[in-house]
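Please read through the structure below; I'll follow up with questions.
One protein chain omitted, others in place.
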Amino acid sequence: MLDISNRPSSPHFDAPQLVTTPPLLRATGLHKRYGRIEAVVDVNVEAYAGEVVGIVGESGSGKSTVLRLLNLEDTPDSGTYTLDLPGMADQDLYALDRFARRTIQIMNIGVVYQNPHLGLRMRFTSSGNVAERLLIAGERSFATLRQAARESLATSEFPLDRMDDPPRVLSGGMQQRVQLAKALALKPALLLLDEPTTGLDVSVQALVLDTLKQLQRERHMTIVLVSHDLGVIRTLADRVMVMRHGRVVEQGLTDQILEDPQNAYTQQLVHAKL
Amino acid sequence: MTLQELAQPRQDYSYAFMDAYAKRELRRRILKAIAIPGYQVPYASRELPIARGWGTGGLQVSLSLVGPESVVKVIDQGADDSVNAANLRRFIVRMSGAQTTTDTTKATILQSRHRIPEEIMGEGQALVLQVPDPEPLRGVTADMSKAAQLHADMDYGQMWLLLYEQLVRYRQYIQGASYPSLVNRRYVISPSPIPRWDTPKLHQAAHLTLLSAGREKRLYAVPPYTDVQPLEFSDVPFQIENQQGWVCQTTGIENKFMNELPQADGTSQYELSDSGYAEKLASTGTTDATYYDDQGHFYHAGYLKPPVLPTL
Partner (left out) sequence: MYVATRGGEEAIQHAEQLYKAMIGKLTRENIQVIQQQLPYLLDKVMGEGSLYAPELAALALAQTGGDVYEAVLLLRAYRSTQPRIAYAAPISPDNVLTVRRISASFKDIPGGQILGPTLDYSHRLLRLDVLDGLSEDDTAAVEADTPASPTYPAVADWLRSQNLLSPVEMQQIDPVAIPDVTTDAVLFPAPRAHRLQALARADTGGVLALGYASMRGYGLIHPTVNELRLGHAEVEMTHPLTGVPFSAGRVRVSQGEVITSGEKNGYQLGFAATLGWNEIKLIAASTLDLEMNNREPHPAHSEEFVMYHTESVEASGFCIHFKLPHYVTFASSMDSVRKVISTFYSSEAPATPSSDLETIRQVQP
C-alpha cells in the first residue's frame, strides 16, 4: 500500500542565498511540430525548487504545448527533460516507456487546466476527483482516501460540506479549487498551471490567486505557470519566459521583464497589457 | 477427376460441429488465456446452431475440449434441467458422443451459465462459464479499444473511482452479480454474471476456469491455484449475498445459494439453486465437500470478512 504521509517536501529557503542545488526541473532543446506547424522550437525551461516560473505569450505562442510536454502528456520530437527527484535525478523522462512516464507523472506532477472539463470528471463527486489520483497511485483504504481528499480540498480552500458535490453543480472558481486539490492530492514536487484563473470573474480570480500564493509560500512548491495575463504573472511568478511563435524571446526575473523589457515583442506585450 | 471425387464424402457435421481449423484456433487461444491469467484473448468466434447470447462462447470452448471420453455437465442458473442447459447438453452430446452427468464431481467439462456449483471441483476438471459481457470496464468506457488500452496500462483508476462513488452514495458496493475481480494481481475481469456468493470459489481453485464470450469474441482464464480478489477497499470488505435464515423448502438445508420463489400471499419460499447438489442430497443423503460448509463458512478461512459500514 502506498503511504503518502512521509513524502519528502521541497527544500526550505530562508533569506535569499546562493543556490547551490541543481534545478528541480530542467527541460532542454524542446522541439515539437504538429503537421506543418512548429509549435515549440528549441525551448529550454528550468525551475528551481520552491520557485514559480511563468510562461507568458499570446495564443499560438506554444506555451500550452510546453506545459503538455512538461506534464508528460506528449513527447517532443527532440529534447530532454529531467526532474531532480530521488531515483530519477539524471533520467531523461522522454526516453522512458509510456508506462514509466505515466507513473512518474502521477506521483510527482500536478496539473490545473484552464478548462475544468479537461481536468475533472464533472459527474463524479469532487472528493472522488481528488481520490482518483490516490487510487491510481494504489491507495486502497477508503478512510485514507476520504481523509486525503478532505485535506487536499481544505488546502485549496474548498468548503468541505460540499466535498461530495459533483463539479458540474459548482461555480467556475470552485471547480478550479477542485482541480487544484486534485493536483495536490499526492503532494507532488511540481505543479503546472495552465491559465488557472482565465475565464473566472475578476473577484473570483483574486481569491484563487490568493490561495495559490498562500500555498506556494507555505509549501515552497515549484510551479510552472502559463498565462497570457501579466497581472497573474506579476502576482505569482519569480521568473518569467516570454514566448512567441514557439520560441522564447526573452526571459528573466519577473520585475525585470515587466519593468524593463528588452525585446521588442515583450515591450509590445507589456505596454499593451499594463 | 471431378470435384466430387476430390472432396471427402459429404458429412453433415464435423466432429464436435466446428471444423478442424476452428477447433485448433480455439485451443491455441485457450492456451494463451491460461498463460496470461485474466487477459482477454480475442478470437474469431464461429456461429453455432444456437443464437448468440445463448451460450455460443461457452459452447465453442466446450466443443474444442470435448472428446468421446469426456463427461459433460451443463447447467443454467444452477439447474441441469433448465431448458437452455438441456438444449446445450443435447447439442454437445449429439456432436461428440460424450457422456453426461448431473454430478459436479464427475464432470470433466462443466459448462455453466451464471453459477458455480456448491461442491468443490478438483484438478483435471474444467469449468466453462458463459459470459455475455467480458469487459469489466464497460461502466468506464463502452469502447472496446479504449478498454483494451486501459487493461494494457493496468489503469484501473476509473474502476476504483466507481466503487468509491458507490460507497459515498450508498455506503456499500451496489454491484450485484458479475462482481469485478483482480486475477493474479494483474488483470481485472468480469467473472461472468455469477452471484457474489460464487466469486470467491475462483480463488486458489484446484480446477481450471475458462470464461468465454461468443458474441463479444473474447475468452479468458483463471488457471488452477491462481489468486482472485473481488475489488474492495482494504477497510470496506466485499460482501456476498445475505441469505441467512433461508431454508430450502425441499431439502431443509441452509447456507447454500437459494432461489427465492415469490408466493401468492406476498411471502417467499426458497429452494436450492444447485439442482445436481439437491438431487445428490435427496438420493444419497450426503454430498462431496462444499465450498461453504453447513454453517456457511467459506473453505478458505479469512477470505471473507464481516461487513463494515463505512463512515464518510
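What to note about this one:
Letters A and B name the chains as they come in the text, with residue numbers starting at 1 for each one.
We adopt the following convention: a contact is a pair of C-beta atoms (placed from the backbone, for glycine too) under 8 Å apart; a residue touches a chain by one contact, two chains touch by 3 or more.
Because the structure is predicted, anything quoted here is derived from the model rather than measured.
Checked against the hidden chain, the listed residues B:Ala33, B:Ala79, B:Leu110 or B:Leu150 yield one contact partner: B:Ala79.
Touching the missing chain, out of B:Arg27, B:Arg90 or B:Arg186, is residue B:Arg90.
When the omitted chain is restored, the residue from B:Tyr39, B:Trp54 or B:Tyr277 that touches it is B:Trp54. Touch with the hidden chain on the side of subunit B covers residues 1, 3, 6-8, 12-14, 17-22, 25, 42-44, 46-54, 56, 76-79, 81-87, 90, 113-115, 132-133, 136-140, 143-145, 148, 159, 162-163, 165-166, 169-178, 180, 190, 193-197, 215, 217, 241-243, 257, 259-260, 273, 275, 309.
Throughout what follows, only the chains that are shown with their structure count from here on.
The part of subunit A that touches subunit B in the complex is made up of residues 1, 98-99, 102, 121, 124-125, 127-128, 131-132, 135-136, 140-143, 145-146, 164.
On subunit B, the positions that touch subunit A within their shared complex are 153, 155, 157-158, 160-161, 164-165, 167-168, 233-236, 310-312.
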